[in-house]
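Note sheet for the following structure.
Every protein chain but one is kept in place in this view of the complex.
In this document, chain identifiers A, B and C correspond to the written order of the chains, with residue numbering beginning at 1 in each.
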Amino acid sequence: MKNSIGTSVILTLAGESHGEAIIAVLDGFAPGIPVDEAFIAEQLSRRRPQGAADTARREPDDFRILSGVFNGFTTGAPVSIFIPNVNTRSIDYEATHTLARPSHADYTAHVKYDGFEDWRGGGHFSGRITAGIVAAGAIAIGALTRKGIKVGTHILECAGIADKPFAAADPEALSDQLDTIATLDFPVLSDVRDAMAARILEAKSDGDSVGGIIQTAVCGLPAGVGEPWFSSLEGEIANALFSIGGIKGVEFGSGFALAGMRGSQANDSFFNKDGQIRTATNHSGGINGGISNGMPLIFNAAVKPTPSISRPQATIDTGSGKDAVLELKGRHDPAIVRRICIVASSLVAIVLCDQLALRFGTDYLR
Amino acid sequence: MKNSIGTSVILTLAGESHGEAIIAVLDGFAPGIPVDEAFIAEQLSRRRPQGAADTARREPDDFRILSGVFNGFTTGAPVSIFIPNVNTRSIDYEATHTLARPSHADYTAHVKYDGFEDWRGGGHFSGRITAGIVAAGAIAIGALTRKGIKVGTHILECAGIADKPFAAADPEALSDQLDTIATLDFPVLSDVRDAMAARILEAKSDGDSVGGIIQTAVCGLPAGVGEPWFSSLEGEIANALFSIGGIKGVEFGSGFALAGMRGSQANDSFFNKDGQIRTATNHSGGINGGISNGMPLIFNAAVKPTPSISRPQATIDTGSGKDAVLELKGRHDPAIVRRICIVASSLVAIVLCDQLALRFGTDYLR
Amino acid sequence: MKNSIGTSVILTLAGESHGEAIIAVLDGFAPGIPVDEAFIAEQLSRRRPQGAADTARREPDDFRILSGVFNGFTTGAPVSIFIPNVNTRSIDYEATHTLARPSHADYTAHVKYDGFEDWRGGGHFSGRITAGIVAAGAIAIGALTRKGIKVGTHILECAGIADKPFAAADPEALSDQLDTIATLDFPVLSDVRDAMAARILEAKSDGDSVGGIIQTAVCGLPAGVGEPWFSSLEGEIANALFSIGGIKGVEFGSGFALAGMRGSQANDSFFNKDGQIRTATNHSGGINGGISNGMPLIFNAAVKPTPSISRPQATIDTGSGKDAVLELKGRHDPAIVRRICIVASSLVAIVLCDQLALRFGTDYLR
Partner (left out) sequence: MKNSIGTSVILTLAGESHGEAIIAVLDGFAPGIPVDEAFIAEQLSRRRPQGAADTARREPDDFRILSGVFNGFTTGAPVSIFIPNVNTRSIDYEATHTLARPSHADYTAHVKYDGFEDWRGGGHFSGRITAGIVAAGAIAIGALTRKGIKVGTHILECAGIADKPFAAADPEALSDQLDTIATLDFPVLSDVRDAMAARILEAKSDGDSVGGIIQTAVCGLPAGVGEPWFSSLEGEIANALFSIGGIKGVEFGSGFALAGMRGSQANDSFFNKDGQIRTATNHSGGINGGISNGMPLIFNAAVKPTPSISRPQATIDTGSGKDAVLELKGRHDPAIVRRICIVASSLVAIVLCDQLALRFGTDYLR
């Protein structure tokens, strides 16, 4: 499966940044779930590049639901969403299109598709396609919310500036944190927005870019979701996150920090709180043996600095194979960390809907 | 898919630590590939716990190939491998079996399987099942080697002691490093074995355990393998690694360190070396846009400290739900970092065989 | 997988008869394959209802390729096709929409989707969606043709009138037959068109409908395609054909007639014809042990009479559960046998592309 993800609830994407539209098809979604088109529009706007700390090029996001929704509710048939592309400039790319952008998919696509790949913008590799994830994901987020399950992502770190982390072992406090960031365009828990924006602009004026770490939390997921071995919850979530361009690392709970701990430090003791089983700490990120344990899911993803920078870079010409120098002009996304947050939440929401449907049946989300 | 992984080349596992045997079925493997049973035995012995720095309980690994191999070559039919379990002690577990081991799958399995789970040892969650991965993986490793593709894993870090890393941007040097560790039971590149062993024993005598980071490299993989979006090479590899008990983080190339870099630092410039396209650095870990670029694949996995420690731990009784104190006796794996190396290499080898078969056809590995 | 079919080459469909458009996404198709939009249009017109012997309602088929094609060739990215719906009349259905049409999906959809299903026309069950299969299938048919593989379907029988069958054991003669029917709107090999049309019109004026049998042949498929056991070529093809509404039986080669034969009659002897291995007869339909043997694939599918007839029928009201009488007005497809031929060929072509890609690699069709 390439452009589809999922087993019972399945998302299929198609489209290119410079084609007519992006298409998202969400299949297997339970019938009778209310679809809030205003919420979809809101989520899409959160995904949009904004202001100076993102990029100047505007990408408005109209969308139309072509099927699968009738009288405001899902019908059980696949939901297909059509998101037109506007305001694209192929001219930006023509001059340099045979030069492979370092750390970008130009070269690998050229090898894989033997020169037939659509080189305009990022073609099928473009971040533009994430609009499809966000639109379909909005329906998933809505369905989960109705079951008391919340998903949200904030910027844990950007350009070296750190935000306060999610309250991993305190479901009530975490729930409030998720409510707070749900309304923010720049999702951070503490007052670090301006410091981060300053670093981003600094990099931009240097013709450079920055990266960061995003942190996602899921609150209210019942225990028992996920499978041991090859359909572990970590594996399913990681496979989804790694599909998002720019993500180069995924860790659950205390992740790589666990490597330096002792078992007595890292283990999460169980205790009974008013009849509910909880853990005193949450180094496991809510998952044991690939299965959810009822505590919040917590996981981080590393976002590399955007590869398209305007400084000159050594590279090769994919046509001749010869060494060359690339100087990109006109399109410069100094950071995608903010925008990736909502893409991550959207995709994780779809994965969770799939896991819940597999575990509890296709009507679970109604 | 739960106990199966793969699309064209598929591994299926079954068995429990205290059942009669572990079964591994490797399906879709090309015909005509020589199967070296001595090599399988060697790999299985590398997986075995050894000496004081592992655990005292011996687990010899006989195995029998039941099908799929005829006159020393794969037939194209599924290869099934039978690995008997011996030397198990259910008595070890009976006294405490209703107490959930913190950070272990006891509780989540109890919820998911409603009390019917096999609680002896780790049941189906036991590391014992990795014997199946290693046996089947030995066939995959052999096939890849014949195509000039090498896979290997060393301990990058254990209990705070660091090994020298793989030469990520130097394929020739990396190839030598892989040859070196292939022969080592304790796979490290520099002289850190004794320091690591000391830390492990320290923890053991404290009734505690330690974790670490393993690093895997793949050399010689052609460019163009993997798919954009939902079958990215990172996603496929990460999904596999996260299925191994104990792994809580996966990063590619410079991984989480990319978060603090600028694009000008992180980008891997392309250049032409005697007709071969290479990158000057390898922060991408050999993968761009989900597709291999011909440079070595490099990725790290975080291994948490083994949860079964003998110190007293607060927990709950899964039967009554009440708070309790757990004191494990008699079975104490202070570290699995060494043993996980070969499990990781084996599983990654199978994933690569699958990706190569999908890309180039089922006869590619012949 | 529900609205997707395939493993390496995957077709995903979405849309309803009364929604804005049908969407087809063809994923995993090799890059560099020429896409002939005139041919797609031609195939779509063959699918269209025609004249009195079909139905009066006109369904013109414009379409737009939204992605995956650049400068007239596939790029390797998913091809998405947008086919607008026009000329629909919801009014036709409103009066009777709670009455379940016998032998139609109204009742089962109501149970499965709990009243939320889109009852207009056939909703997602409508034959209209086959336009997506035919458009995507046209690309597959073109790719196969370039590799010397031909697919075609004729009406073997309709309303009791029989056509001459395909020359199953004579690849050269069969190839000519396939060329002949490729140009026909009413695909029959002998002069039976008028007799069939007469029967269809008879049924129509009786307020009734008729069924038939379609026969598909594939010429030029190499031996060795398909897998033993659960991915047999018969299984893959049958799964695809049974997805088409109206099909209730599939048989390969001599199919059900084999039940009454002896082995000495039914066995296909092998012989060597100028270095090529052939069989003297083709009762097996070109498949042994689930794998193609190089002889033409031959298979038949039974098409039931269209359920929407205008005679009064006893049924129940899905809302109240009470007995009722249904009298449909205004929409009357007396036979879909002709139109199903091209849908079958299109879908089989996609399945074959998938099987060839799995066997020989993703670049095989280039």
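Methods note: a contact is a pair of C-beta atoms (placed from the backbone, for glycine too) under 8 Å apart; a residue touches a chain by one contact, two chains touch by 3 or more.
Predicted, not measured: the structure shown is a model, and the values here were computed from it.
Of B:50, B:75 or B:180, it is B:75 that touches the chain left out of the display.
Within the full complex, the residue among C:238, C:297 or C:341 touching the omitted chain is C:238. Which of C:86, C:173, C:198 or C:277 touches the hidden chain is settled by the complete complex: it is C:277.
The omitted chain makes contact with chain A at the following residues, 7-8, 77, 228, 358-364. Interface residues of chain C facing the missing partner chain: 1-5, 7, 13, 100, 102-105, 107-109, 111-112, 124-125, 129, 157, 159-160, 203, 206, 208-213, 223-224, 227-232, 234-236, 238-240, 242-243, 245, 247-256, 258-272, 275, 277, 279-280, 283-285, 287-294, 300, 302-309, 311, 313-316, 321-323.
Those residues of chain B that touch the chain absent from the view are 1-4, 7, 10, 12-16, 19-21, 23, 25, 27-28, 31-32, 64, 66-68, 70, 73-80, 82, 109, 112-118, 120, 123-124, 363, 366.
Going forward, only the chains that are shown with their structure count from here on.
Averaging C-alpha coordinates per chain places the centre of chain A 38 Å away from that of chain C. For the pair chain A and chain B, the distance between C-alpha centroids works out to 27 Å. Taking the mean of the C-alpha atoms as each chain's centre, chain B and chain C sit 45 Å apart. Multi-chain contact residues, meaning those touching two or more other chains, occur in chain A at positions 1-4, 7, 13, 109, 112, 124.
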